[in-house]
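Only one protein chain is missing from this complex, and each of the others stays in its spot.
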Amino acid sequence: MKIDARGQTAKRLNAAIAASHDKVVEVEGVVGQRYLGTALVDKILKIDGIPGNALGAYLDGAEIELFGNAQEATGDTMNAGEIVIHGNAGDATGYAMRGGKIFVEGDVGYRCGIHMKAYRDAHPAIVIGGRAGSFLGEYQAGGTIVVLGGEDESRTVGYFCGTGMHGGEIWLRAAQPPSTLPPQVRADKVDTLPEHIEELIEQWCEKFEKEPNIYTGSKFLRLTPDTANPYKRLYTAN
Amino acid sequence: MKVRYILPSFEVLRNESKCTACRLCERQCANGVHSFDPKRGAMVADDAKCVNCHRCVCVCPTGALKIAASNDAYRANANWSRDAVDEIYRQAQSGGVLLSSMGNPNTYPEFWNRLLINASQVTNPSIDPLREPMETRLRLGCRNVTIERDRNGRLKDTLPPQLELDVPVMFSAMSYGSVSYNVHAALAKAAERLGIFYNTGEGGLHRDFYKYGKNTIVQVASGRFGVFRDYLDAAAAIEIKMGQGAKPGIGGHLPAAKITADVAETRMIPEGSDAISPAPHHDIYSIEDLRQLVMSLKEATGYRKPVIVKVAAVHNIEAIASGVARSGADVIAIDGFRGGTGAAPTRIRDNVGIPVELALARVDERLREEGIRDNVSIVVGGSIRSSADVLKAVALGADACYIGTAALIALGCHLCRSCHTGICNWGIATQRPDLVKRLDPDEGAERLVNLITAWKHELEEMMGGMGINSIEALRGNRLMLRGIGMTDSELGLLGVKPAGESM
Partner (left out) sequence: MLKEGQYRNPSGCAVSAVIDRSGKPMSGRRMIDSIAVMHERSNGLGGGFAGYGIYPDHKEFYAFHLFFDDRAARKTTEEYILRHFEIAYSSEIQTRKLPTVTDEPIIWRYFLAPLPRKLADSHLDEREYVARCVNRINSGIDGAYVFSSGKNMGVFKGVGYPEDIGEFYRLDEYEGYCWTCHGRYPTNTPGWWGGAHPFGLLDFTIVHNGEISSYDANRRYIEMFGYKCTLRTDTEVITYIMDYLVRKRGLTLREAAKVIAPSFWTTIETKSEEEQREERFLRRAFPSLLITGPFSIIVGYDGGIMALNDRLKLRSAVCAEKGDLAFVASEESAIRRIEPDLDRVWAPAGGEAVVFELYGKEAAR
């Protein structure tokens, strides 16, 4: 089923998507409609255009493929499913996501993967082809973030990466650790990628038709918190 | 030589003639205050460990125990209180941020007690609530309607979804994790029986409590703990927590020690990891972003549920409320600076925010001035202690009240303000199974039902005295209040006349 989004409100678009009997729903001419695919469970949504904020918020199993750039808060509190963005994504991409995967062809803005979690067998993942803005993985409590850095490996990530991080892992395709890592986050150089990371990169390459060897052969840094309780010593009972 | 800087605040007084050394106090005190001294053949107490929760006093079968404030005194100083001195010792020793629990205990001015309620005499009648109908039922939500008719000229129901309450009181947000499973069980059961709502806080909704969904408000806070489709779908309403009266402007932090497997499961996080709520929602840095979260939650739930936005009462609360009222939210909940908490930095709890009475009065007036009072209902919390406080809040302009501390007191809390230690002897602010089981959820629910039923009767009595038979005719009815012992500017802010001034 194909839907022309021109002149349509987000509310009507979402209602039309939900009402469709087809598994695959294509939406064209999207400009600024927010909350597309919110809490969607079992559809494949292909979007052409520039959707508004909170694309795929609370997503719960559906697949969203966007041909265009995403704005802010994509995949906010996402539970399961997949979002593929043929373009860049804005700030707070994957905020508090608990499961599912987000693949971004280009760059992401500030605070990508903030407060990402893991839960039972749900291990959310974000793979970013380009560069990530500052505060990547802030408060990260679980899951995996991979930043491939595009062509230029020297500027993979912005400032204050992993601040407040207390779980999960961040993989950066970079030779040197970011200049401002918080004390509780350690950076290990890794020559051979573990299987689950290789798999994520291969999936990303497949979606965006890139050659995996370019990436999997590079040097990577693995960032992990050395405590799940970073603020234990901050307080004193009064 | 070891010097003890911080001396015990309390003294455990044991009447030796009554004590039978049954050692119940010893078993009941998780703080380890009491022990049996075999040499003396008698019970002894370590005063330094006592938090004055009164558990031992309440369970002692012979009534042998009393807790007194220690009469050990520093040299009297009107400027340096004992607390101020002790806090410095504490920080000098630990280098830590002082952490406290429950509401601000300080002697700031308070306004509920300075408001007096009206009654009818002669010119119109009072109403006997025991025999005449008296309505405390109300609805929360947006009332901004368009009048539309169908082909037959009948009115269409164009109202957005609302919450119906039998009494203008709800249990405010307290997360599973900060309080025990049995507290949630008691709150949920009581809310169902009372026709009101309890609130999950940001700790997720335990699978056992989905069945109370129609009396449940689920919270979406900055950490998004436990937030997913089923959670949103299960609830009667969704509350976005922007702030909390006890700690405006800062986030939450449930230490791993309180995160048992069940708590982690409910929050949908790994066990053993701290649960950190960021200070802001990181998708809300501006008022238009709030609208984005409100609308995305409505979109996720098919516009079937009202959305509440909870904010702390802070200096600029009028403008904040005006923004919230235009965000698509259906209810604004305002939490005053005396509101409780399971843990907050002492300095924040005791110094940040404003009293909810003033915030409520100004917000209600501001929304009316702007003509948008119908966009949202107003719920207030932050130390509502009695039905009189509820009545005064409604007369100032609130639609309903949230109670947290009062509900916990009904469950046995003695306000020892030690929730952050996680070893609550009353089974409330703890996850230790042996302590949790001290709170029987059915008995707790019964006590909560009793409390709110009693308050309902008292509300009816007071309303009847004023000749008002619907809580809706009391909302914002400020002529029913008079102020006493207030400055002109305080009276002006509250929009009430001084006691003695006639109509």
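A few notes on this one:
When the chains are written out, they are named A and B in that same order, and each has its own residue count from 1.
Operating definition for what follows: a residue touches a chain if its C-beta (ideal position, glycine included) is under 8 Å from a C-beta of that chain, and two chains touch if they have at least 3 such contacts.
These numbers were taken from a predicted model, which means no experiment stands behind them.
Within the whole complex, touches from the chain that is not shown fall on B.
The residue touching the chain not shown here, chosen from B:E11, B:E26, B:D86 or B:E135, is B:E135.
Interface note for the absent chain: among B:G32, B:P61, B:G95 or B:P125, the touching residue is B:P125. The chain omitted from view is touched by exactly one of B:I6, B:L159, B:A454 or B:I484, namely B:L159.
For chain B, the residues touching the absent chain in the complete assembly are 120, 123-125, 127, 132-133, 135, 137-139, 143, 145, 147, 154-155, 157, 159, 162, 368, 371, 373-374, 397, 466-470, 472-480, 502-503.
As a working rule, only the chains that are shown with their structure count from here on.
Contacts from chain A toward chain B in the complex involve residues 10-11, 14, 34-35, 38-39, 41, 53-54, 57-58, 60, 72-73, 76-77, 79, 92, 95-96, 98, 111, 114-115, 117-119, 138-139, 141-142, 164, 166-167, 228-238. Against chain A, the residues of chain B that register as touching in their complex are 87, 90-91, 93-100, 220, 222-224, 227-229, 232, 253, 255-256, 268-270, 272-276, 278, 282-283, 292-293, 295-296, 299-301, 303, 345-346, 418, 420-421.
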